[in-house]
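Removed: one protein chain of the complex. Kept in place: all other protein chains.
Just so it is clear, A, B and C label the chains in written order, and each chain counts residues from 1 on its own.
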Amino acid sequence: MTTLILVLLIILALYTLLSRDLLHGTIALSAVSLLSAILFYYLYAPDVAITEAAVGAGVSTVVFVWAIRATERRDSGK
Amino acid sequence: MKPPDIMMAPVYLPILGAALAFCAKAFFQGRLGKGVEYAGVFVGLGLPWLALAWGLPLVLSGEALQIVMGNWFGGVGILYRFDGLGWLVILLGYSVATAAYIYALGAGPRGPGFSGIFLIQTAALAATAMTVDLFNLFVCLEVMGIASYILVAKSEKPGAFLAAFSYLMVSATAMVFFLIGFFGLYRLTGALSYQGIAEGLRSLPENGGIIALVSLSLVVAAVAIRVAVMPLYGWLPDAHALAPHAISAVLSGVLIKTPLFALSRILMVLPAGPEAGRLMGYAGAVTALAGVTIALAQKDTKRLLAYHSISQIGYVVAAWGAALALGVHTPAGLALMTAAFLHALYHALFKGLLFLTIGTTTDLAGERDVYLLRGAAGMLRRAGEKVPVTLVSFIMGALAISAIPPLNGYASKAALSYALKGTWQDGFLFLAGIGTTASFIKLSRIYWPVRKRAPAPAESAAGKTIHPAVQFSQGLLALLCLAGGLAGPLLSRFVMTLLGGDASPAASLPPQLFSLQNLQKTGLVAAGGIILFLLASTKPGKGLMHLIRRRPRGFQGLFLSFTLGLAGLSLWLFFQSRPVGW
Amino acid sequence: MLDRLLLLLLFLIGFWGIIARRNIIKKIFGLTIINSAVVILFILEGSRIGNSTPIMSSGIADVVDPVPQALMLTAIVIGVCITALALAMAFRLYRSAGTFDIDEIRRKIHDEAS
Partner (left out) sequence: MMKRQRVISFLQTFLALGAVLAVVIPVFLSDFPWPTSARDYLEAHGVADSGARNLVSAIYLGYRAFDTLGETIVLLVAVSGTIGIIAQSGVSLARGFGEEALDRKTASPRLRHRRTELIDVVTGKLGPIVLIFGLYVMLFGHLSPGGGFQGGVVIASGIVFIALGSKNEDSTRLQEAGMLARIEAAGFLSLILAALSGMVTGSGFFGNPLAGMGASPVSYIVILNAVIGLKVGAGIGFMCVAMMGRVE
């Protein structure tokens, strides 16, 4: 179970960094946060799971989406 | 109010003051808001001086007060230690912060938000100086960092956001490496405080072997990046040059020294500590020389001062590293650590003074280029400064950094060269002294009266005058520099008793401060400086300096130098722990 | 052993994102990823010594190590605060330089300064 989630995390992290569209990157990043929250719950760490879900997926996604909304969505260069 | 509570005053009083400042910002407007804000600033910056005065007899007698925060169980709770080193670093932090805040009242950023973040930064400085718990050091460095990123970005100059962003990214990444190092040490020992980790490591075979060495190098490299030693200095020039003047003074004066002395608490206790200290000492000596050569090449006045900060911190780290290598409780080690702290304290004073005076002058003249700005002395007089406080303060600061006798730079550099005599580092520091004198002759040219073919004399923008608070803070720092210089031997004896406790009587002090031998050395440095300055203003000299200025400095370079510094440190620790070699 | 290798790979991907990608928002993505990787490392290794949640209701025996969990709460929140601040600065950089590419931003700001 842990290994499966870690493999998924790696795939999502790669997609976050490689995708042209920053908004897709943000959504993939909040998926990374959510998956790590599920992993924490599985590893008997509910406090960290709630924090990771609420703070990691919640607040940082809001801030990322706001930053991209206020600026530019396409990632031009490499 | 038991002793442990008064000891913690320098930490929680500024936080209380910051809370008052933020309440003033949210609740009150106009005069009431100002009143509450200044009440918070008084609580935050004024009262802790009483706690320091109360603590003095305790640390003078060589005692140290070590408490667990809130009397919880020591294995899990947070340990704080109030001893001579802590007292001195808090004194350093508060003196520069108070002078810088007075300057900010006159010319710097204003408002309750600024006061709150400034107070929180001061609280983080005091906490970093006293903590002996590794994860609490992580939190204190993060609080200090985040406060300084925002204060750097407050100056609204175009480059300030890029400087603050680079500083933030490099420090945040370094702190993640710190967490990995902390993970390694917690995994081996199960303890959080330095003593607990040290005992745990010593009970393991080979002191924990490769994992302990790698974890220690991760922790040391992450903290060393805030000290801007040679490979890891890339972020500092932009951040210090583009920050508001009051913040540049605090950044250069205190923010690169407190992590250094917090690191000395770790390296004094952990088994592989002296080896890491030795390598950082060597890196410090190289930093002193390289920092000066780059500083000599700079055009922008504040960037020149920022590179000087790197070079001067190189002096401090050279002596500090050698002190740790020998062990602070040996007489030679104690003399080195005393010289290192003395120079750190004096550098905080004269570098803060230089940043403030140069800031006032360049703001008034609207020009920051060393080659274009001339006749600033006349301009200051015309801007209504009857008593030339800024000019005199600048001269005293420049003399102090070039180690000219009556001022404090001379006393601390004499102590440094006495403690380091006979080592190659002393040679490097001697050459760096010559470079410093040359670059400060170049910097002081902005004040010289205008010659016929020189560019137009600086004219201060209409209506700009110098605020009395600005003059007061500059005058205060200049007097402290002079007093520090005259009372050199007395103060170094005082610092030695605080640091050494029992070993202090045996340790030797530089015999006679104004001895013929020291004066001869100063004359040599001054002559070398003038010759180097003349060389630098020749055609090939300018070409070489242009080359140094144009070297590529990218964002990636910061991280590459961090990783190479990290790998170098762990290799060094690995080979040092294998004396036999394979 | 495989979990630790995957975690090391996740950390390296995040670090590669910080140093190699030229878009500063991607660099902040990388910072968030390496922060998550270290937090997972702490919790994963900390949970090997027990098999129940550290809430001491009656009859609970060998509990997972609560110390790394308490420390990682702090690390997660600090990571998010650093990310929020980095994004505010990236926003201001975009407004002054018109692009997220770190090299162009540096070139534009150097042209303005000199």
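Brief remarks on what is shown
Methods note: a contact is a pair of C-beta atoms (placed from the backbone, for glycine too) under 8 Å apart; a residue touches a chain by one contact, two chains touch by 3 or more.
Just so we're clear, the structure is a prediction, and the values are computed from it rather than from any experiment.
Note that the absent chain touches A, B, C when the full complex is taken as a whole.
Taking the complete complex into account, B:T563 is the one of B:T423, B:S444 or B:T563 that touches the chain left out. From the set B:A51, B:L85, B:A100 or B:I117, the residue in touch with the chain omitted from the display is B:I117, counting the whole complex. Residues 45-51, 54-55, 58-59, 62-63, 66, 69-70 of chain A touch the missing chain (whole complex, contact as defined above).
Across the interface with the omitted chain, chain B contributes residues 1-2, 4-5, 8, 11-12, 15-16, 18-20, 22-23, 25-27, 67, 69-73, 75-78, 113, 116-117, 120, 127, 135-136, 139-140, 142-143, 146-147, 149-150, 153-154, 156, 180-181, 183-184, 186-191, 210-211, 214-215, 217-218, 554, 556-557, 559-560, 563-564, 566-567, 570. Touching the omitted chain from chain C are residues 1, 4-5, 7-8, 11-12, 15-16, 19-20, 41, 45-46, 48-50, 53-57, 62-67, 69-71, 73-74, 77-78, 81-82, 84-85, 87-89, 91-92, 95.
Going forward, only the chains that are shown with their structure count from here on.
Chain B and chain C have Cα centroids lying 28 Å from one another.
If each chain is reduced to the centroid of its CA atoms, chain A and chain C end up 10 Å from each other. Residues of chain A found to touch two or more other chains are absent.
Contact of a single residue of chain B with at least two other chains is seen at no position. Against chain B, in their complex, chain C makes its touches with residues 15, 18-20, 24, 27, 31, 34-35, 38, 41-42, 45, 67-68, 71, 74-75, 78, 81-82, 85-86, 89-90, 92-93, 96, 102-103, 105-106, 109, 112-113.
Taken in their complex, chain A has these residues touching chain C: 2-3, 6-7, 9-10, 13-14, 16-17, 22, 25, 29, 32-33, 36, 39-40, 43-48, 51-52, 55-56, 59-60, 63-64, 66-68, 70-72, 75-78. The part of chain C that touches chain A in the complex is made up of residues 2-3, 6-7, 9-10, 13-14, 16-17, 21-23, 25-26, 28-30, 32-33, 36, 39-40, 43-44, 46-47, 50-54, 64, 69-70, 72-73, 76-77, 80, 83-84, 87-88, 90-91, 94-95, 99-101.
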